[in-house]
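I have a structure here, written as structure tokens, and I will follow up with some questions on it.
Of the protein chains in this complex, all but one are displayed in their positions.
Chain IDs A and B follow the sequence of writing; residue 1 opens each chain.
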Amino acid sequence: MSEGPIVSGRDPRFERTLYAHVGKPDAHTLDYYLSHGGYEAAKKALTQMTPDEVIEEVKRSGLRGRGGAGFPTGLKWSFMPKDDGQQHYIIMNADESEPGSFKDRYILEDDPHQAIEGMILAGYAIRATKGYIYIRGEYRKGYDRLVAAIEEAYARGFLGKNLFGSGFDFDLYVHRGAGAYICGEETALMNSLEGFRGNPRLKPPFPAQKGLFGKPTTINNVETLASVVHIVARGADWFASMGYDKSKGMKLYQVSGPAKRPGVYELPMGTTFRELIFDWAGGVKEPIKAIIPGGSSTPMLPFTDEILDTPMDYEHLAEKGSMLGTGGVILIPESVCVVDAIWNLVRFYGHESCGKCTPCREGVAGWLVKLLGQLERGQGKPGDLELIEDLLDNIEGKAFCPLADAAVWPVRGALRHFRHEFEHHIEEGTCAVHGGSRWG
Amino acid sequence: MVRLRINDREIEVPEGTSVLDAVFHAGYDVPYFCSERYLSPVGACRMCLVKVGTPRKGPDGEWIKDEDGRPKIFWFPKLMAACTTRVSEGMVVDTLADEVKKAQAGMVEFTLENHPLDCPVCDKGGACELQDRAYEYGLFEKYYTETQNGLKSVLYTRYAFTRRHADKHHKLSEFIVLDRERCIHCKRCVRYFEEIPGEEVLDFIERGVHTFIGSEEWPLPTGFSGNITDICPVGALLDLTARFRARNWEFERTPTFDLTDAAMSAIWVDSRSGKIERIRAREHPELNEIWISDAARFGHGWTKEGRLSRPLLRKDGKLVEASFEEAAAFLAERLAAVKPEAVGLYLAADGTMEEGYAFAEAARVLGTPHYGFENATRFPVSTLPAASFIDLLASEFALVVGDPAEEMPVLYLRLQEFLKGITPAPRYFHGTPIADLRLEEYMPRRPERLATFAAYPTRLFAFAGVSGVYAPGSVAALFQALLAAMNGKRLPEVPGVPEEAVREAAGRFLEAEARTIVVGADVLEDPEAAELAGEIARAKGAHVIAMPPAANARGLELAGLYPEKGAGFGEAGAKAVVYAGATPPAEALKGASLKVFALPQLDALAQAEADLVLPTKTYYEKRGLVLNAEGRLLELRPAPTAPPEAMDGIEALAFVLEALGRRVPARSVLEARTRLHERLKVPLELPEEGTLFRPRVRLPARRSGEAGGTLYLRPTMWRARMLRDERVRRALGETPLFVHPETARAEGLSEGMRVEVVTPYGQAPAVVALDGRIAPGFFQLPGYGRGTGRRVGFRILVPSGGAA
Partner (left out) sequence: MGFFDDKQDWLEIVFRNYPPENRRAAVMPLLRKVQQEEGYVSEERIREIAELIGTTPTQVRGVMSFYSYYQAVPTGKYHLQVCATLSCKLAGAEELWDALRAELGIGPGEVTPDGLFSIQKVECLGACHVGPVVQVNDEPYVECVTKERLKALLEGLRAGKRLEEIELPGPCGHHVREEEA
């Protein structure tokens, strides 16, 4: 266990960083943060490194965006123009809304200074003197904690003018969402922040060219920016010692559904489902038949040994026909009808479709919701599944933004592995399985 | 230029071209709903998905080659929306692949999922983009369903859910109705309002499948709203003036030009059974693009009502129908008593150049100094060299004195483009780019490019870096001050305008490299101001766009109808008058013993005063040349709606001259045009889009005609005759009489008080509207095209009972 990449939480070399202080009393205060090495990474970067060196370090670490798409963070930062004389912006995407995902929330609530420090680092690297944290409106506690932390940071000189005597100024603002999943899409988020409807924008121009308020902008997920703090503090090599190939570092995995100890677990990238579910989440409360591996948009996989032993990272999950996504694992028990579960998700995407483009508005929010709803109620007809698959083809890859695809993939996954349950619905007009009450 | 391949055709297009335009340029078709010329591409409808690939360069900087040694094409993993994808060197586009066809059919199916199939009762039927595209690109395998009686009927979608139900008759204004079920969410109308007139009065409400078009402003502000009925790809936004008047294929479509204002927008006149039912914008890229004002679009109702088809002769004090022979005999008898040099010949502001020539020539033949045209300004507009809207777009700074939104609405839209820094788009084989990637939603308008002054705060004020309200009559002082500021001299006082505003406007004017001065009726009615504007333009270098209140002012002045010494249109002096196409204020008829009118329909003055009324055509029904404010020569084409006996101005004039026994200068449009050709080198044949025609003209300004009263008549895009239509009256509401609160107090008037205002043009009701931003001491009233920019004498009658 002490050679090769660190791919297990049991590896003695592994140490929790992102969630090291989550849940501890007063972890959200500046005093606590400072007494645990807080703002040392920012001080180091601002006083000893150039912005390009920070970007280089992040590139070298192999960090990829933790919001779901997995785009290399250092590369994304390097797209920002240099010395263009314009205001640049860094935005923290704290609009955590993907069903099954709740990892960023506890950083915001229990360790907000970690998020602030990540923002300072990113702001320094991309030469942004202003940052916005776009936090989903429902995260009231996270918002309160963030605002208090920012106030503390300003009061003690960790935000504002001339940080650490480096000459670098950084102002940080918090903007609350108001209930729209689509605002997690970076261009929709910018529209929302600017006071427009949260419709996604055209790309190009990309945010790095023309983003928030028309200025060069980079948007990163909370976990991504928190990871940067530790990359700068401990070095890219430390980060890259965790995980396989192109999936490096630690990851916040989340477990929901009937596990004994559902929650958030910080583990090295490449940890297996089996370790996460059985070693960390305490095993399952009832028989499980399927896993949604990385938030609701990732295609579900059967609960088999093969899948349980699959490392949870970008490449291994792609091999199994699914995705790492946000690392939000949802367990689907035997007693729950897959059609019912999928209909719930499709309904979710339908509700959250912004309505801008035809395939999503009419295809996802209109047709898919109606047809799956009909199927779920036992009013499906023979041929419906073929029709659904044909219409999935007409949606997938054809919409304006990834939301429609995010609605297509779970349906595809369910049809691939649990087609018989759909067929049962059509033939028998009812679910293949009937569980009892799930409400305690 | 960029070279690329569309299917089998190699083409070259300018950099920045969208794939959509490249496809059309290559002669292929691709369906689209959300893209529209002159609007920003948004990629929302996903109808224009095509297969796109590009070559790539290797690390050595050379193209990566395929086995045949040609640049290897790397296809994008997904189909791309052609409207929002930029062309690149060596790109390959496939619009005919099976996957493209499947995607297009799928998208049509999605679009039809919630679109009602009520085409048989839809005004858009037969002219509907969705109908066409569904037919061309819809499900290529046809699906049928069997009805109860065993007949087969076609299925447009492969599933049959209850369609979304929504408000089908949602009136947005007196002119526009929205059918929310038919809306396909292309967002053209929403984008139009924000991008073109700069009014964010429509938006999507709710989201997802519940999204609908809505507005919190009721009614939609009039001015430019009607254009959304043209650009709606389906029957969701419809013109209420034409609602259920005809099926699209039943209309006679006449391409001509609008003569409501001097911009002369290109229009389609849609008529049926001899009546004008609908006006639509016609594309003219240099002139009005695809936009027209609401007045030009919705103001046609008057043409239908009370049209004269026979002469009316006053007998025993009453006007009665008479034959042309009777009318001729009557004229001969009565004209014999009048000296030829005492005859006055007057033409409407929308008279053609041929008519103008005929009238001017007839006046010369008769030896009378009394002639002219309606709304001729005291300073002849032709004296200012014309500039085009394209010149404005090439400028960096504009000084606008007047109210373009009302005086020349299309220019107001061009000013919006100018504020955003938009220059004319490249032209393709298919014309204007359908997806011009230079355009974006919410493009910032740059207020520093504009300074504007007017006698009241205009719509343009909201977009200007510098603005100021001058007191009516002090526009010459404004130009003196501007010139003084430019020359570093002491500034004379301009009533109402702070010195700072003048200095800033002058400063910005001088800083800019290229400039345009826009002047309206206020300036043209004040020869000193107009001279100064011309001087600034000459001395400092600027284009001038003048907005004359007479639509064809430039054409009629060129044709020789600008009066010099005698009584002009609306001025008393002639003993016998012929008014063609328009009637003057009543006092102009003082001392005239014979009053002949040539009108399409009676108005109150003709009813009371005319000795003879000849039936005439409206400008929609005439052939002839007109010269717009830019000096663009255009040819009117007649819509088939005139009563058979209706004459044009030339025929009416010939009728009068023959009765007099005098030589007729021209009997037909062709004859008059030939004379114009001989004298002025006016072209005999014109291209469809017209041509710039700017001979140098120097006419003396008229020093007469300034009444100098305290009622200032505001410019309006609406014309008095349009108010005959009840719908227009409802839309415009009660006429406001604007007055400064101090002045109101002094006069015993209060906000909302209903009064009657007696002006030279008659008596009309108005409602007192207090406005602290306008100069005290004056009253301001919408002129509806009569006396625009002038100060006239008036009386206010407060009905007993007083305030409302």
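For this structure, a couple of remarks:
Going forward, a contact is a pair of C-beta atoms (placed from the backbone, for glycine too) under 8 Å apart; a residue touches a chain by one contact, two chains touch by 3 or more.
The structure displayed is predicted, hence computed values, not measured ones.
Here the missing chain is touched by one residue of A:R140, A:R156 or A:R377, and it is A:R140. When the whole complex is considered, the residue among A:D84, A:E194 or A:D309 that touches the unshown chain is A:E194. Across A:G243, A:P268, A:P311 or A:G328, the single residue that touches the chain missing here is A:G328. Although one chain is not drawn, its touching partners on chain B can still be listed: residues 199-207, 214-217. Not every partner is drawn; the one left out touches chain A at residues 9, 16, 19-20, 22-24, 96-102, 104-106, 136-141, 173-181, 192-198, 213, 254-258, 261-266, 280-281, 292, 296, 328, 330-333, 336, 341, 344-345, 348, 351-352, 354, 437-440.
Here, only the chains that are shown with their structure count from here on.
The mean-CA centres of chain A and chain B are about 53 angstrom from one another, to the nearest whole unit.
The touching residues of chain B, when paired with chain A in their complex, are 41-47, 49, 77-79, 81, 84, 86, 102-103, 106-107, 109-111, 113-114, 158-159, 161, 164, 184-185, 187, 203-204, 206-211, 442, 444.
Chain A meets chain B in the complex at residues 180, 196-197, 202, 204, 214, 350-359, 361-363, 365-367, 369-371, 387, 391, 393-395, 397-400.
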